[in-house]
Structures are given as C-alpha cells and as structure tokens.
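Here's a structure for you.
Other chains dropped; remaining ones untouched in position.
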Amino acid sequence: MDSMTMIALVSIVMAGLTTGFGTMGPALGEGRAVASALTSLAQQPDASATITRTLFVGLAMIESTAIYCFVVSMILLFANPFWNFALTQAQSTGH
Amino acid sequence: MDSMTMIALVSIVMAGLTTGFGTMGPALGEGRAVASALTSLAQQPDASATITRTLFVGLAMIESTAIYCFVVSMILLFANPFWNFALTQAQSTGH
Amino acid sequence: MDSMTMIALVSIVMAGLTTGFGTMGPALGEGRAVASALTSLAQQPDASATITRTLFVGLAMIESTAIYCFVVSMILLFANPFWNFALTQAQSTGH
Amino acid sequence: MDSMTMIALVSIVMAGLTTGFGTMGPALGEGRAVASALTSLAQQPDASATITRTLFVGLAMIESTAIYCFVVSMILLFANPFWNFALTQAQSTGH
C-alpha cells in the first residue's frame, strides 16, 4: 500500500471519528444548558430576556467546541497539508 | 487489496460509525431538553410561548451537531475527495 | 478474498452496528421525554394539550436521529455507491 | 474460506449483535416510561385516560427503535442482498 493511500485512509478515519465522537460532549452540554434554561423560565418568567441572552451566549461557547471538531474534520478531508504535500511530490516525480 | 477497495471499505466503516455513534449525544441531549420543557410547562403553563420558543432554538442547536455527523457520513459516501481522486487517477491510467 | 466480498462484509457489519447502537441514544432520550411528559400530565392535567403537542414535536426531533441511523443502514445495504461501482466494474470487465 | 461462507458468518454475527444490543436501549427507555406512568397514575388517578394514551404513544415511538433493529436482523438473515447476489453468481457460474 503506497503512502498516498495510507494518508487518504487515515484522513477518512479521523475525519469521521473527530466529528462523530467530538460532537457528543457539546450535544450533552447543550442539552443540559437548554434544560436548565427552560426550568429557569418556568420559575422566573419575568427574567426571560436575561435568561435567553445568557443561554445564547452559553450555547455559542459550547457550540464552538463542536465547530472545532467539524473544522478539523473538514481540514482533514479538503485541506489536508500532508495529502497536498504527497500530491505535489507525486506529480513532480511523475510517480 | 488495491487502494480503491481500501478507501471504499474505510469510507463505509466511518460513514456508519460517525452517524451511529455521533447521534447518541444529540439524542440524549434532546431528550433532556424536551423532558425539561415538559416539566416547565406543567409548572408554569402561562409561559408556554417563551418555553416552546426557547426549546425549539435549543433543539435546533443540539440537532446541528447530529447534522454535522450526518453530513460527514454523506460526504464520505457520496462526495469523498479521496475516492474521487483515486477514481480519476484509475481512469486516466487505464488501470 | 476479492474486493467485492470485502465491501459486502463491511457493509453488512456497518449496517448492523449503525442501527443496533445508534438507536440506543434515541430510545433512552425518548424514554426520558415520555417519562417527563407523564409526570407533567399528572401534575398539571389542564395543560395536557400543550404538553402533548410539545412532546410530539420533541419525539419527532429525537426520532430523527434514529432515522438518520436507519437511513445510513439502508443506504449501505441497498444503495451502496461503492458496491454499485464495484458491480459495474466487474460486469464491464467480465470479471 | 470462500466468499459465501464469510458473508454467512458476518450476517449471523450482525443479526445477533443488532438485536441483542439494540434492544437494550428501548427496554431501558420503556422501563423508565412505564415507571413514570405508574407514578403519575398514583398521583393523579383522575387523569388516567390522558396518561394511558400518552404512554401508549410514547411506548410505540420507543418500540419503533427496537423494531428497526429487529428488521435489520431479519433482513440480514432472510433477505440479505449481498448473500442473494453471491447465491445468484454462484449458481450462474456453476460454482
């Protein structure tokens, strides 16, 4: 198995794993935050403006970790520096 | 086993794993959020408009992580850049 | 073992794993949501219309992640692009 | 070991695993839902009609994920497309 195939295989595996497992934490964290927001709204409807705003800031922070994972997956699939290097090398040597 | 078969195999495996495991977190998170919404509705029926709206925003945020996983699976199955490259290369060399 | 057999094997494995494990999260999440709905109904029977409607929307969202898994399984079994490609190639070369 | 035996082995393994593990989630989820229904009935016997109806809808939703698993198992055992293809090919070549 040549080098390019190996890099392709590993990139596919890690792209899937990084997104598939890396979104588990954010999903659970957001579920907790939303659940807590709804309980708070039921308890103190008058503070709904503050609660909603704080919730959205918090969700953005948590979502950012999911996006880190998605970004790494996309880099591995579409902008992989090692793949690009191998591609360049292969073309230059007419391999 | 040639390179194309390997890439096909790994893509199938990761497409399944990414969706199969990556949806576990969102499902649990959404279950928590919905459970909390229902408890809140029972406690404060008058705030049902705010609660429902916040719930839907939250579910959309959580669902987004499940969709990242599904998107990565679909990319691996139907728009896999490494497979396309291998396909192009195989056709050009008459392999 | 030739390429087509390998692709068939891996597709069978992932079809089972994706559905078998991927439905665990939704089942637990839905169980939590339904349990919470029943508690809420007992606490506030007058809000049964709102509670039931919110529950059904929530269950649909959670069920969607189970359906993603089932869809990926069905794609792997009956509309597998890599299998179709291998099939086409095998027929064209009279392999 | 020839291809048909391999496909048979993997199908048997996945049929068992998909049903055996995939029903764990629904069983726990339904247990939670039923437990919650009984607590609610004890708390608010007057709402038994609504509670029972909501419970049955919820159990149907949760059971559906168990049925997805059972269906995939049955497909793998009795309507396996890869096995059928291998069978057809074996008969046509007089293998």
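Quick notes on this one:
First chain written, first letter: the chains are A, B, C and D, and each begins at residue 1.
Note that in this section contacts are C-beta pairs under 8 Å (C-beta built on N, C-alpha and C of every residue); 3 or more make two chains touch, one makes a residue touch a chain.
Since we're looking at a predicted model, the values are computed, not measured.
All protein chains share one sequence; of the complete assembly in this entry, 4 are displayed, while the total copy number is 14.
The rule we apply is simple: only the chains that are shown with their structure count from here on.
Taking the mean of the C-alpha atoms as each chain's centre, chain A and chain D sit 30 Å apart.
As a whole-number value, the distance joining the C-alpha centres of chain A and chain C reads 21 Å.
For chain A, the set of residues that touch two or more other chains is empty.
Taken as a contact graph, with one node per protein chain and an edge wherever two chains touch, the assembly forms an open path, each chain linked only to its neighbours along a line.
Inter-chain contacts, as defined above, occur between A-B, B-C, C-D. Across the interface of their complex, chain A is touched by residues 3, 6-7, 10-11, 13-15, 17-19, 21-22, 24-26, 28-33, 35-37, 39-41, 43-44, 46-47, 50-51, 54-55, 57-59, 61-62, 64-66, 68-69, 72-73, 75-76, 80-82, 85-86 of chain B. For chain C in complex with chain D, the residues that touch the partner chain are 1-2, 4-5, 8-9, 11-13, 15-17, 19-21, 23-39, 41-43, 45, 48, 52, 55-56, 59, 63, 66, 69-70, 73, 77-78, 83.
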